[in-house]
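The complex is shown incomplete by one protein chain, all other protein chains being positioned as in the whole.
Showing subunit A:
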Amino acid sequence: MIDMIDVKHVSYQYGEKKVLEDVSFTVYEGEFFGMLGPNGSGKTTLMKLMSRELPLQQGDIFVYGQPIQTYKPRQYAKLVATLPQHTDISFGYTVKEMAELGRYPYQSSLLPRWTNEDEQTVTEAIHSVTLTHKQHVRLEQLSGGERQRAALARSLAQQPRVLLLDEPTNHMDVAQQFKLLNLLKQSGLTVVAIFHDINIASLYCDRLLLLKDGKAVACGTPRELLSESMIECVFETKMKRHEHPVLPKPLVTFIPFSMPHIDEGLWHVKEHETMLVVETAKPFKVLSSALVGGGIRWATTFVNRHVPLDYRCDDAEQEMIQFLRQHGFDEQWTVGMMTAVDVKDVAFSFVDEDIRLFVAVTAGVGNAVDSANAWRRTDVVASPGTINTFVFIDGHLSEAAFVQALMTATEAKAKALCDKQVVDPQTNTIATGTSTDSIAIAASQQGTCYAYAGTITPVGKQLARAVYEATQTAIDRYRKRKGESR
C-alpha cells in the first residue's frame, strides 16, 4: 500500500480556540476514506488544511511524501481536487464550461492551447457524471444534485489522484446520493470524504477516522470502529449496531427515546371460533417463522388461524393478509400463522413469578416427523398437521437470547412429543415435531435484560417448562378430539 496522504501531528486553532489537536493518520492510495464526527469536531478544518484552503499552523501534511505547502498551485491541482459541501455556481455558465475549468492546471498561463486531450478529458468527465445530455444547459437550470455532479465533473477533469469531499451528498435525494457515491467508488480515485451519515460512511468507506473535540479518536475499518461504545462515546447518543440485511456491512441505529413501561395487562387472549388472537398492550419484538410477519419484527397482534385440512392456495401469504384485513387487523403489526387444528384445543401455560411469561400452543400430530430420520422419508410436499407455539416474555432479550429461546422452546417441544410417544408414521420412530411447525418468540423489551435464554438460565428454565407443559396438554386435547371424532 502506497501512502497517499500522511497527516502528522496536525494542530490548528482559530485565535484562542483549539480546533484540532495532534491529529495523525494515513490515507492509502485507492482508498475510500471517511471522516466522521459530531459538529465542531474539526473535520471541516482538517479538510480545509488538506485542500490548502487554510495554511498549516502545526504539524505536517504530506501528499506523495512531499509536504503540501511545497507544491505550486497548478501542481497541487493536478494531484488533489476538492469538491466543497456547497458548490458556488455562477450564473450564465454551461455544464461544459464549468467542467472545462478543470483543465486549468494543464494549460500554460500565457498562451493556453485547448488540445484534443483536454477536450476528450472534459467529455469523459461529463459522461461519467451522466450529464452528457445536459452539457450545454446553463447551471442555474439544473437541480442541486446535478449542479453537484457538474462540480464533480470539473474535479474529475483535473485528473487528480485524490478527491477531497466535504459532505458531498448534502442536499441530494437518496437516489442522487447513491448515484454520486457509486460513481466515486468506481472511479478508483483515492477519496477522502466527510460524512454526516454514519451508515452511508459505513456502506462506502474502506476506512474511517473518528474525530471528537479536535482529536482523532480512532481510525480503522467500519467494522472495527462502529462499535456501540465507540459511537456512543463520539456522538453522545445511544445506539445499536446491526447488520445490513443484504450487504456485509455494519449499520448503526440510534435510540433517541425509550418506550413507556407497561406492567398490567400486557397481553390479552381472545378466542374466536376460527382463530386464536393474542393482543399485547405495547409492541413486542418478535422472532418468528410465521407466514405473515416472519423474521424479526415488532408486533402487537398474534393470530393463529384455523384453516380446513384441504386448504390450498398458491399465494398463502397474500390470502392470509386479505384474511387479516377482513378481520380488522393491520398486517404491519401482526404475526400470523395457520393451522388445521381446532384452535379451541389451544393449551396455555403461564409463569408469573420473578419472570413473567406466557405460552400458547396448538398441536396436531397427524403429520409427525422424526427429524433424525426424516431423510428416509420420500414425501416432498408437507401435509397439514402442525404445532404452532407462541412464547411471550416480559423482559428485554438480546438477539442471542432470542435465538437461544428458540432453541430452548424447540427442545422442550421435542421432549414433550417424545414423552407423549408421538411417532413418525413413516419411519416408526419417536417424532421431534411436525413438518409444518411454526414458532414465535415475542419479548416486551422492557424491564429485566436477558442476555441469554439457554436451558439452564432462569428464563430458559421457566420457558422450557411452560412450552413442555403446554405442548403436552395441547397433544392430549388433540388426541381427545381425534378420539371423539372417530
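Criterion: a contact is a pair of C-beta atoms (placed from the backbone, for glycine too) under 8 Å apart; a residue touches a chain by one contact, two chains touch by 3 or more; residues count from 1.
Throughout what follows, contacts and distances are computed from a predicted model.
Colleague: Pick, from "Heme exporter protein C", "Transcriptional regulator PadR-like family protein", "Aspartate carbamoyltransferase" or "Iron complex transport system permease protein", the protein name that UniProt gives for the chain of this complex that is not shown.
Modeller: Of the names offered in "Heme exporter protein C", "Transcriptional regulator PadR-like family protein", "Aspartate carbamoyltransferase" or "Iron complex transport system permease protein", the one UniProt assigns to the missing chain is "Iron complex transport system permease protein".
Colleague: Please identify which residue in A:Asp3, A:Asp22, A:Glu53 or A:Glu224 touches the non-displayed chain.
Modeller: A:Glu53
Colleague: Return the single residue from A:Val7, A:Ala77 or A:Val459 that touches the missing chain.
Modeller: Answer from the full complex: A:Ala77 touches the omitted chain.
Colleague: Which residues does subunit A use to touch the chain missing from this display?
Modeller: 51-53, 72-78, 81-82, 84, 87-94, 97-98, 101-102, 104-105, 107, 109-110, 112, 138, 154-155, 158
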